[in-house]
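Working notes, beginning with the structure itself.
Only one protein chain is missing from this complex, and each of the others stays in its spot.
Coming up: chain A.
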Amino acid sequence: MAARSEARTGMSDRNRPLTIAVLGLGLAYLVAPLVFVVVNSFNDSSYGGWPPPGFSLRWYERLADQDGFLSAALVSLVVAALAALGAVLAGTAAAVSITRFRYPGRRLIESLLLAPLIVPKVAIGLGAFILFLQAGFYGRDGALVALHLVLLLPFAVNIVGGALVRIPPVYEQAARDLGAGPVRAFASATLPQLRRSLLAAYLLCFMISFDEVDATVFVVAPDQVTLPVSMYQYLQKYQDPTLAALSTVLIGATFALVAVVLATAGASATAGLQGGKGRTR
């Protein structure tokens, strides 16, 4: 019985070539621009002419001479690290509140927490720029972190909330019954089960912040340009493969990081992208 329905509802041999072809074409489309960025970083032609006239490492040498990218990368790393940390901490507390408790206004709070996903980034970016300017906060160290934190909150709430719904509260209650305070009960009974989701949430938030252009481009002061914004500005002026070399370095670094991460928290990160279905019951 099991074998028969497997053959019917699963994949039959007749469909296999089609399945592979659909997936193959789609994946080729997804990977193509990345592959050609890497290939082009070794292109000797200065305008990235095709086919490459020769192999060259000179774009990597030129990249090493540009200190603008390095300082921008440092800004991006610091902003992403702090904003992701803030978003995961605040997002976890909020997720605990809206998944573990019932109170009036809970739905409203949940909608507000997820609202930055719907509002266009351009609107948030421009609004934040005006707000920071009038509050004397523009150009301060915390300005970008504050903006990114708000943009990241929905993702953190989604991932952690989605995980919390799957963890029964009985363990925590048992800890309470054995005399633990609410914080200790949460830390000893629920937190260990949340570890992977917290890691996934942090990494996803970090990546989103590290990549953010649409809102950031309005808020950055000239001396605090982030890496994607500086790449954006560079690409508007020049089209030479220096950017390809930089991109290749970035691709290499992220892929190395991800190889490690996928082994530990991959499933939860995917769940986060699926929107944390059934967050509230």
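Just so we're on the same page, a contact is a pair of C-beta atoms (placed from the backbone, for glycine too) under 8 Å apart; a residue touches a chain by one contact, two chains touch by 3 or more; residues count from 1.
What we mean here is this: contacts and distances are computed from a predicted model.
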Absent chain [UniProt protein name; select from "ABC transporter permease", "Aspartyl/glutamyl-tRNA(Asn/Gln) amidotransferase subunit C", "Exo-poly-alpha-galacturonosidase" or "ATP synthase epsilon chain"]: "ABC transporter permease"
Option touching the unshown chain, where A:74, A:130, A:178 or A:221 are the choices: A:130
Option from A:75, A:153 or A:225 whose C-beta touches the chain left out: A:153
Chain A residues that touch the omitted chain in the full complex: 5, 8-11, 15, 18-20, 22-23, 26-27, 29-34, 36-37, 40, 47-51, 86, 89-91, 93-94, 96-98, 100-103, 109, 112-113, 115-116, 118-124, 126-131, 134, 146-147, 149-150, 153, 157, 168-170, 172-173, 176, 182, 207, 210-211, 213-214, 217-218, 227-228, 231-232, 235-236, 239, 243-244, 247, 250-251, 254-255, 258, 262, 266, 269-270, 273-275, 277
